[in-house]
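For reference, the structure is listed below as structure tokens.
Here the complex is missing a single protein chain, while all its other protein chains stay put.
By written order: A, B and C. Residues from 1 in each chain.
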Amino acid sequence: MMKKIETSIDTLKKDIKEFYDYKKWHFLTLNGVALEDDMLEIQWIFSEYEVKNKIVVYYAHIKYDELIPSIVEIIPSAIISQREIVDMFGVEVEGSQKGLYLDEDSQQKPLSGCSI
Amino acid sequence: MKKTINIPIGSQHIALLEPVRFKFECENEKIVGVDSDVGFVHRGIEKACTTKFKYDAIGYVVARVCGLCAITHSMTYTASIEKLIGGEITQKAKYLRILLLELDRIHSHMLCLSHTCENAGFEAMFMRIMGDREDIMEIQELITGNRVQFDYISIGGVNRDIDAALAKKILSKLELVRQKVLGYMDEFTNNWSLSLKFKGVGILTLDDAYRFNAIGPLARASGVQADVRNEIDYLPYNEIGFKMQKHTEGDINARNLIRLNELLNSIEMCNNILEGLPEGEIFTKLRGKPNGESVVRFEAPRGELMYYVKANGSAMLERVRIKTPTFSSIPAFSHIFTGANYADAPAILASFDPCLSCTAK
Amino acid sequence: MLTSFFKALANLFKTPKTIDYPLTPIAKDEKYRGVIEYNQDECIYCLKCEKACPPGAILFVPVDNPPINEKNKKGLKYHYNPHLCIYCSECVRACPKPQEALWQSNKKGHIGIKDDKINDDWFELEELKK
Partner (left out) sequence: MIEVILIIVAPIIGGLIYGLERVVRARMQRRQGPPILQPFYDMLKLIDKQALIVNPYHSILGIMHFVTLWVVVAFVVLGQNLLYIIFLHLLSAIFLIIAGFSAKSIYSHIGANRELQAMIAYEPILIMTAVGFYMINGSFDISVIRNNTSEIAGLFLIFLAFLMIIPIKLKKSPFDATEAHQEIVGGVEIEYSGIFFEFLYMAKWLEYVFIYLLLMLFAGDSLILGAVLSVTVFLLVNLVDNSTARIKMKHLIKIVLGIGLSLSMINLIGLSYV
């Protein structure tokens, strides 16, 4: 079943580092959900190999102008999800460049709720 | 003096019918760096799901994310909505869903195998597999009424039933396909020129597969036991003879063999379903509106597909997040390409079975 | 390698699998999902199909001279856009009188060309609906 664990952007790196065993946990993706009052919930979703229905979600509530820490040094494959979230919500992730889906100078942020 | 040359593949390239651009940085013909750009067909489906369509129509919207794994998309979405509403569907509907999912996997794997052959310069094999794939497409048309967009799964069950005469017809066609798959097995293991092209090329080691979170046939060819069909319980996969395929070499040949074995396993599962189909209704009306959030994963032909759905009790959903298989394998792709020979690049690329309309959704 | 060598040789004497498409028509199965057909005499104007349609390819629009039917109190007329339709047959499942008022045929929808004014006419209808 889905288990949600709250974290914050300051403690995220430490939490993930303690939690993540690369042979046991499979990193699914990074997800963002727009909340009310200009807040954003960022989720880091993991599942366990060979175990039925075990999903762990780390989440943190942030503001749009806050810098999200990068977990690429712990999980190399997170880079592509981080680039996606930069494009989709117009947030900034540490060390991640723009322009995976949208043009690099694009002002559009399709899912942030503030454009279109 | 610059020592490397940049070779682009895509976004319109004969080896790659998909809108993606890979930029290879090569020394002579050896690749030393890869850059990818995937956003050519971004259609904003996630946004459309939360602004334009009600929750019961989205099953048809997300099926249009991708033509090849359409049924997996609608299946995963439907499963997450059913989880949020909290209804239970009948056993027969579950079996029929698996039947279609496995047929879809068969035709998708056949497409991938043929494409791998074509990119290795083996047109005759391409034509042969594509010709045989028609049988599967016909079965799908017989069941659902359409070849590509099935629109078969809806919230609460499935849309069409199959009768005994149809089941018999499908069984005989599946047997034909099985014979043909055994023929490919022989070809893929024994053809000398294919072995030059495939064996020991594009290797992903077990450790790298874990580190880059490889999924689907890519991971299983390296020896990771990652098959979502083994990690879920809302479809009765254990009852119908699902066997996880695994190889350890991690090269193109291993990926092809994984796909071929999965074809055989899928055909066997389809046979088991058709022979032991339970009686009952195919559709249960589910009352209520979705509320809460759910993460549902499913094994698409290319690997793990994930839907995150957040609803607030109204007809419009708050958030739909689609994580497609190809999207999360891009880091693994880039890793494999580094150090490979450019002459192998198209074959390696086809062996990943990339689906870019999925990726850019 | 030898098997495919001989297979290619044998294929020389077999008939090709492909067909001359426009000249030889493709056989359509009975249950093929084709365009939606409608009988306005049987319709009870419950508008369930319009609500169920995911892409909005069915519209009931008020017109000046509506079809004569005692159930049609608001003066609506059925409009169907086969180019927008995804042939999912949600409308048929929603219909209280399937097979009589609304059913799915196995005919293929014709290809839309410029003269059909697919978009312009349909956008006008959508405006009317609002």
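The working rule: a contact is a pair of C-beta atoms (placed from the backbone, for glycine too) under 8 Å apart; a residue touches a chain by one contact, two chains touch by 3 or more.
No experiment lies behind these values; they were computed from the predicted model shown.
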Neighbouring displayed chains - absent chain, whole complex: B, C
Full-complex contact with the absent chain, from B:Val41, B:Met127 or B:Leu277: B:Met127
Absent chain, residues of subunit B that touch it: 5-8, 13-15, 29, 117-125, 127-128, 131, 191-194, 196-197, 341-346
On subunit C, residues whose C-beta touches the chain left out of the figure: 1-2, 4-5, 7-9, 11-12, 14, 16-20
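Note that only the chains that are shown with their structure count from here on.
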Centroid distance [mean C-alpha coordinates] between subunit B and subunit A, Å: 24
Between subunit B and subunit C, centroid-to-centroid distance (C-alpha), Å: 28
Touching two or more other chains - residues of subunit A: none
For subunit B, residues that touch 2 or more chains besides their own: none
In the complex with subunit B, residue positions of subunit A that touch it: 2, 22-23, 26-29, 31-34, 43, 45, 47-55, 57, 75-77, 79-81, 84, 87-88, 99-102, 110-111, 116
Parts of subunit C lying in touch with subunit B, wherever the complex brings them together: 1, 3-4, 7-8, 17, 29, 31-33, 54-55, 86-90, 93
Subunit C contact footprint on subunit B (complex, rising order): 53, 57, 60-61, 124-125, 128, 131, 134, 141-142, 144-146, 149, 151, 154, 159-160, 183, 186-187, 190-193
